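The other protein chains are all here in position, but one chain of the complex has been omitted.
Order of writing sets the chain letters: A and B. Residues in each chain are counted from 1.
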Amino acid sequence: MRRILLGLGAAIAMLVLPGLAAAETVKVGVIGVFSGGFARWGEQFKQAIEVFQKHHGKVVNGNTIEIILRDAGGPDPAKARQLAEELILREKVQFLAGFAFTPNAMAVAELITEAKMPTVIFNAATAVITRRSPYFVRVSFTLPQVSAPIAVWAPKNGIKKVVTVVSDYAPGHDSEQTFIKVFKANGGEILESIRIPLSTTDFAPFFERVLQQKPDAMFMFGPGGPPSVAMINTWASRLKPAGIQLVTTNETQAIDLPKIGRAAIDAIGSSNFTEIIDTPLNKRLRADMTAMFGPDQVPDVATVGTYDGLQLIYMTVAKLGPRPNPDDVMKFWTSGLKWESPRGPIAIDPKERDIIQGVHLRRVKEVDGKLINVDFEIVPDVKDPWKEENK
Amino acid sequence: MATATVILLDGLAYGMVLFIISVGLTVTMGLMRVVNLAHGGFAMAGGYLAAMMIRAGVPFFAAAALATLAAGILGGIAEMTVFRPLYRKGELAQVLMTFGLTFVFIAALTWLFGTDVKILPIPSYLAGPVDLGFRTYPTYRLFLIVVGLLLFLLVWFVIEGSLYGARLRAAVDNPRMARAVGIDVNRLFTITFVIGCALAGFGGVIGAEMLQLDPFYALRYLVLFLVVVAVGGLGSFKGSFVAAITLGVVETAGKFLFTDIAAFLLFALVFVLLLWRPNGLLPPKSVA
Partner (left out) sequence: MNPAWHALPWLLAIAFYFTAGGYLSLGTSILVYILLTLSLDLALGYAGIITLGHAAFFGFGAYGAALFAIHVNADPLLGLVVATAVTAVFAVVTGMLILHTQGVTLLMLTLAIAVLLAEAANRAYKVTGGDDGLQFTMGPVLGLFRFDLWGQTAYLYTLVILFVWFVIAWKVVHSPFGRSLDGIRQSQARMRAIGTPVWWRLIAIYAISAAMAGSAGALSAQTTRFVGLNTLGLLVSGIAVVMLVLGGTRRLYGAFLGAAVYVVVQDFAAKVNPFYWMFVIGGLLMATVLFLEGGLMEVLDIGRRWLRRLLRGSDPT
């Protein structure tokens, strides 16, 4: 917060002292997924950008911040790279940002290194990404970051035997591996690890297999969207009656709860953002989301990722001006930055350029007829455990 | 044993949903050789309409009936405007056309309802579990199996027992001869197309518990419907029933038993079945 105030102070100073800085346009290229089966991510990017601009305007120190959206259409590395090239060479952007999917972020790594393009990741969550280029910084989360704390908590709270069920792709593997390692180290026992193909429509046979193992809980990671909804429904109808608990990471976001319905009640989650937390910034974000986009709209992980990514970029422009040297930007980003996010205090790990933040352990409850995530523990200042493991 | 029964029931329920949605496509493709890639769009439209109506307070079955009707009407309109000019053109033009139509479907639903999953609430008396004696089982899945079976019997009765059915069978088996004896094949096609789309819409409604509704539904599940058509045999409604049930049960059992190779099961099965019987499990006489 202090830095924003500083930035605002600087902005005011610039305004009252005309002629000190020529007004310029700072271009920020945002590569997201705005169409196709994953367009929901793009919608969240877009909403977050609009809310952020409502809060902070489009001008920093007299310099207009112009945001250029580009659609990769889905996980499409070649397209992402092409868009990044166009944004850099043709639009001459000062910052790249966005990236809902890991492959799209990975595909631009070589390019941004060569072009020295500071790039902010709004969402993609596979741990390794920031190691692929020294010009990446991430403000979302990593999968090991949200999977580890719950694996520490579980064995201490009566969950000794677990079957892991994850979608069979890289993020699922990331999540599964972290959970198994930490859970075992804390005295837990893994009965079976099931990887479900992404193309699955009916999850019943996999969950029947879990039922046979009679675990205390099932750890689950889905790909989001329709399959995740179906997975939680299947848990509720088949495993919950047998007393098998559900332990997940981001599967029970408030944005999904109305779709999952009462089936989600009692599901245990672990996330970098619980939508109803009482930070002043989050209250404001929530109020504006509903005012601008309708009563059903709530901020989500990608919303706060985008919001904080823009905070970072605005801070950078406020500090370094509209045409900063890329290496100065990276020096600034790795100077131990800390700021106030809607999710609470966050920081950037100076060494790994990855986010450090609190992880919320919570349970879905029905309060006054509404389904919400209720935090029972917040583990503060969690670094990405994968990077600690793979130094 | 208990688990085996449950897996069998799951497979049946899954197969029934596939059958209900695909049966119309099988018959129209067999009848006119029109490659209709937009078929999933009609199922999706039915599901969305029902979801909207249920939200507005219409009871589940009334909404399902109205959505079925609406999908049929939509199918009729599409047949008269978009599909008629296609009959003369080759399969490729049909692919392009119906692919384009699917894109428009997707864009329209995104525009109207956003990109999120639309939940279709099922009535409370079907939502809970039912006690099978040895364990509980979701009531709704039993309901799916019963509805699928009833629908199959109804379709059988109509196709084997009515004049319309006799004409349809004749036209699929030998369209030229059917024309020669005075059957209006084009009109027959329109009627069948409308019924097929209505059934797809119905399947979109009652299958939404399994095939979740979002704008990309029309493309995501299209392959499943085409698989049923190809494995069952073009033009054969009994074939599509056998294919849907076989694929549903074998895939479900396979996933339970061999989770490691679950991803390969469906298409490996399709591959083997098609190499074994290239014209489908129960092809009509014209191609058998």
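The definition used in the following text is that a contact is a pair of C-beta atoms (placed from the backbone, for glycine too) under 8 Å apart; a residue touches a chain by one contact, two chains touch by 3 or more.
Everything numeric here is computed off the predicted structure, so don't read it as measured data.
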Considering the complete complex, of B:Ala62, B:Ala93 or B:Val130, the missing chain is touched by B:Ala93
Hidden partner chain, touching residue among B:Pro59, B:Gly128 or B:Pro278 | B:Pro278
If the hidden chain were put back, which of B:Ala198, B:Leu211, B:Leu234 or B:Val249 would touch it?
-> B:Leu234
Write down which of A:Val26, A:Val60 or A:Ala109 is the residue touching the left-out chain.
-> A:Ala109
Contact set of subunit B toward the excluded chain (per top definition) | 29, 35, 82, 85-86, 89, 91-93, 95-97, 99-104, 106-108, 110-111, 223, 226-227, 229-231, 234, 263-264, 267-268, 270-271, 274-275, 278-280
Touching residues on subunit A - with respect to the absent chain = 32, 34-35, 39, 42-43, 69-71, 73-79, 81-82, 85-86, 88-91, 102-103, 106-107, 109-111, 114-115, 126, 128, 132, 168-171, 173, 197-199
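Assume only the chains that are shown with their structure count from here on.
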Subunit B contacts subunit A in the complex at 3, 6-7, 10, 14, 110, 114-117, 119, 121, 129, 136, 138, 209-216, 219-221, 224, 252-253, 255-256, 259, 262-263, 266
Given the complex with subunit B, which residues does subunit A contribute to the contact?
-> 35-37, 39-40, 43, 168, 194-197, 199-202, 204-206, 208-209, 211-212, 225-227, 229-230, 233, 237-238, 241, 255, 258-259, 261
